[in-house]
Structure formats: C-alpha cells, structure tokens
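The complex appears here minus one protein chain, its other protein chains still in place.
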Amino acid sequence: MSRMKQEKGLQTLEKITGGAGAAVLDSLNGIAPDLAEWIVDFSYGDVMSRTVLDLKARQLATVAALTAMGSAAPQLKVHIEGARNVGCSDEEIIEVILQMAVYAGFPAAINGVNAARDVFEKPRITDIPS
Amino acid sequence: MSRMKQEKGLQTLEKITGGAGAAVLDSLNGIAPDLAEWIVDFSYGDVMSRTVLDLKARQLATVAALTAMGSAAPQLKVHIEGARNVGCSDEEIIEVILQMAVYAGFPAAINGVNAARDVFEKPRITDIPS
Amino acid sequence: MSRMKQEKGLQTLEKITGGAGAAVLDSLNGIAPDLAEWIVDFSYGDVMSRTVLDLKARQLATVAALTAMGSAAPQLKVHIEGARNVGCSDEEIIEVILQMAVYAGFPAAINGVNAARDVFEKPRITDIPS
Amino acid sequence: MSRMKQEKGLQTLEKITGGAGAAVLDSLNGIAPDLAEWIVDFSYGDVMSRTVLDLKARQLATVAALTAMGSAAPQLKVHIEGARNVGCSDEEIIEVILQMAVYAGFPAAINGVNAARDVFEKPRITDIPS
Amino acid sequence: MSRMKQEKGLQTLEKITGGAGAAVLDSLNGIAPDLAEWIVDFSYGDVMSRTVLDLKARQLATVAALTAMGSAAPQLKVHIEGARNVGCSDEEIIEVILQMAVYAGFPAAINGVNAARDVFEKPRITDIPS
Partner (left out) sequence: MSRMKQEKGLQTLEKITGGAGAAVLDSLNGIAPDLAEWIVDFSYGDVMSRTVLDLKARQLATVAALTAMGSAAPQLKVHIEGARNVGCSDEEIIEVILQMAVYAGFPAAINGVNAARDVFEKPRITDIPS
C-alpha cells in the first residue's frame, strides 16, 4: 500500500518536474532524506496525484501561489517548468503570473515574469538537436 | 475607449463576483472612490477580462494565491464564491485549497477550508425558493 | 504499517492538542476529510512523532513560527495550548513570543501575547472543580 | 539616562497614539510587562523619537508597511489614528493606503481602506461637544 | 485621454526611477509587454502621479513597505534609488528602513540597509566626472 503510494508519487513527480524534481530529491538525500521521502509520498503521492483537478490547473495554481508568496524563487522556477511539462503554454504561464499583480502587487508579478524568462531561455531537452 | 474598458470591467466583475463585488465597490465609494474605479478598470477591465485563461482557471489561481498568502480573508471568501459563479465545483475549490497545504503549510489550508465552509453554507440566490 | 502510522499520529495529536485537535479534525470531516487524514498521518504521524526533538522544543518552535508568520491566529492558539499540554510553562510560552519582536517585529509579538492571554484565561480542564 | 529615554519614549508614544498606546501598554502589563517596557524604551524612545524624519512621514511609512504586510490589523488601526494625531489628513492616510495596491496588491489596499473607515467613523475626542 | 495618462505615467516613472524604470520596462517588453504597459498606465499614471502626497513621502512609504515585506529585493533597490531621485537624503532613506526594525523585525531592517548600501555605493550619474 505504502509502496504503491510511493510509486504513484514518483510517477507524478516525474510527470510534473521531470529531471528537476529528481535533482531536488538527490540533493536532499544526503542531508534530509526524510524530507525527500515526504515530498514523494505526501506532496506527490497523497496530494498532487489526485484527479479532482488536472495537472494543468494544479500547476497554474502553484505558479500563482508561489508568485504571490514571493519567498520561494527556486521552487517557482521548478513549477514554471512543471507547468510547461504538463502542457501549459508559455502564454498561459505568463498570464497567471500577470494576474498576481492584482492580488499580490507588481513586484511579485515582475519577479515572477523574470523567473519565467530564466526558465524559458534555458534550452529544453526536447529543443536539443540529437 | 476608456468607457469601453470600464464596461468590460464591470461585466467581468459581475460575472465573477455577482453581488459581492458590487457591494465592495459601494462600500469603497464613500471613502476611496478611486480604488473602486481602479478595481473596475484595471483589475477587471485590464487583467481579469483577458481571454488567455478562462475564468475557471483564473478563479482557481486566485483562490490558491489568497489561501497561500493567508492575509486576505474577506477577499478569499469573495473569490471562493467567484469560483462557484464561473462554474467551479465545490470539490474543485476544496481541492485547490488542499493543494496549498504542500506549498504554504497546513494552517493556510485549514483556514482556506474554513473560509470555503462559510461560503458554501450561505444559501445561494439560486437555492432560495421563490 | 499505515495503520500504525495513523495510530501514532492520533496519539501525538492527542498529547499535543488534547480536545482542540480532535475538534479541528471533526470540523474538517464534513468538508475535507482528506485534509483531516493528512493532519493525522503526515503532520502528526510522520513529522511531530519523531523523537529527535522533544515535544516541548517542538511546540516552542511552532509557537515561534506561527507568531512570526502572523497569518494563522486560530492555529497559534491551538499550539499555545499545545505547548502547555506538553509541559511548557506560561512564562516559557510568553518568552518565545517576546523573542519574535526581534525577528518579526512588535506587532507580531503583541498579537502573539494577546493570543496567549486568550488561551491562558480560558479555564483548563484540570482547573475545573469536580 | 535610561530614565530619560523612558520619558522621551512615553512622550512620543503619547504624541502618536494618544490613549490607544497607553491602553496597549496597560493590557500588556498583566501578562508581558517587559514587552510594554521595550515598546516605550526601544520602539518609541530609541526609534520613533529620532528627528531625522518628522512624525507625519514616520506615520505614513508605518501605515504603508502595516497595510502591505496585511498581518497586523489592530496595529494598523492604532497607527492610522496615530497618523491623524500627528497631523496627517484623512486624505493623505487614504492615499498612502491606495499606493499599496501597486506594491502589495488590491486585497491589502481594500483591507487598509476598511481599517481606515473604522478609525474615521469613531468619534474623535475633539469632535465630542462639551 | 488614455494617451495623456500614458504620458503622465512615463513622466512620473522617469522622475522617480530614472533609467532603472526604463530598463525594467525594456526587459518586460519581450516577454510580458502588457505588464510593462500596466506599470506605466496604472502604477505610475493612475497612482503615483496623484498629487495628494508629494513624491518624497511616496518613496519613503514604498521603501518602508518593500523593506517590511522582505520579498522584493530588486524593487527595493529601484525605489531606494527612486527616493534619492526625488530628493530624499541618504539619511532619510536609512531612517525609514531602520524604523522597520520595529514593525517587521531586525532581519528586514538589516536586509534593507544592505540594499541601500548597494545602491549608495554605485556611482550616480551626477557623480561621474564629465
């Protein structure tokens, strides 16, 4: 049962974050392996794997929240990339960040757009010629 | 032109917030009429009327952000009701609030669920027998 | 296994929050039963049951964090009561709240002290004459 | 020396907050008398008594900050009243709150305006006929 | 009419932020041109151009708010420079940042002072010998 949840968590983590999530887990494993386990089991296994909302709606909500909070720049980038990974267009991602100007102010929105530019400018694996 | 933006803003405000938004505008008119005008022209005319995202995705993003911020309880209730008004199910609204347990912690999620309960328990106009 | 985690979570929740935690779970059960389950399994089963820190140190840390955040008044009260339940003196609880004046400002500390007063002034079950 | 700082602090506190500050000190004295002392000695004696900025500029800055933070509603009201006490017009107070719509979002500004309305609607001592 | 607002916004933006604001607009134009437009039309045209408060009071309020929020380091620097541009002395800017130790805690004030140091240490255009 617990094994199943872990596998489901890993699959959802992989679908959303691709290599970035695995890199976070790896970096945590040396210093806080339980945090890495909770991310897989609880965040992705219990919460993000649920089907009431599709992954596009979930990622737009996460990008909105992290933009508004303004205190989690690395995670905002991971989830902007995650939004792309589950099928959100760059235009949709920018749009939900812009909306935060209304709810959390212009500095939050400007910093969110700058995070998105950093993500968009990195070559995506699928853009790299073989 | 400016007139058109104002009308578009009022329409979107009405679509999302129904009577609640109009009540906020009314309450502001006596003390800060320019803020009421900016809400119509900028927040709803410039931002929320754009069509890159549909109103359901927008409202879920707003509910996520306000739940995560934890500093805007009255507006969270207005936008939970707004999410219902544009077609989000109660289950979807609760779901995006629950997701915030991961990104902003359990107190934020619990307070968000309590705000939703308050909104859900008020009779909706369409529930009132004629 | 999962059953064991749930039981451990419930025991720790009971030790820390007494009746208050059970009341929160009950209030969530009608509208967001999964959130209630995560509180038991993850927050109290996975995290708060660990033995690296004793429950007094944990509760002082939680009271510090919620005072500093300033966005979770109901949870702050639950955890002030929780600090008392696991053996913190009222003087120690006030002390950690006062310390937040340095790190999060005087309004946070004043609101924290007011939350503590509300908790301290309620009769405790052990204060009620039989 | 320390006595002088305390007296200066009390004078500045009285000038800015009038009766409201004294009431806060009184309410703290039973439960956290050291916090009351620090407010007088440090906040008002060391910081707010300095003359680099006049009290009007200081109060507008405090109202701006507390509106933007959104986590200190009682203190925001005390300092809106404080802004009036040191000579800010109601129009100036509303204006600095409105400005926060840009930097911290519309919910912060709306909640700030509502706090101001509550303060403005209370009769001021000077409004009471003798 | 809208054209006039845009021109007024650009003038106020130029007066406050000098080259820094123009650089922000340029950087946004490639990825989120509407956000750049809203900054000119709404933030600077509608809000910051109003005359109820002078630009010195406005900039001190913005520096206070961004210091207290602690989540917008790049914008804090732009507005510290903006405060200088509209006539605030370095001493006044530091003073309003110090005041935030009281309302938002010492880490916020220390980070604000460090931001000011970075701005003050850059040569100003008027300091550069011709």
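Details
Going in written order, the chains are labelled A, B, C, D and E, and every chain counts its residues from 1.
Following the convention adopted for this analysis, contacts are C-beta pairs under 8 Å (C-beta built on N, C-alpha and C of every residue); 3 or more make two chains touch, one makes a residue touch a chain.
Bear in mind the structure is a predicted one, so any value in this text is a computation, not a measurement.
Every visible chain touched by the undisplayed chain in the complete complex is listed here: A, B, C, D, E. The residue touching the chain not shown here, chosen from C:Ala64, C:Ile80 or C:Val113, is C:Ala64.
In the complete assembly, the contact with the undisplayed chain comes from A:Asp34, out of A:Asp34, A:Asp54 or A:Glu91.
Contact with the chain that does not appear here is found for just one residue of C:Leu28, C:Ala73 or C:Ala101, C:Ala101. Hidden from this view is one chain, which touches chain C at 42-43, 47-48, 50, 52-53, 57-58, 60-69, 72, 75, 91-92, 95-96, 98-104. Chain A residues in contact with the hidden partner, per the touch definition given at the top, are 24, 27-28, 30-32, 34-35, 38-39, 43, 66, 69-72, 74-75.
Mapped onto chain E, the interface with the missing chain covers residues 69-71, 94, 97-98, 101, 106-111, 113-114, 116-117, 120.
As a convention for this text, only the chains that are shown with their structure count from here on.
Residue positions 43, 66, 68-72, 75, 98, 100-104, 106-108 of chain D are each in touch with at least two other chains.
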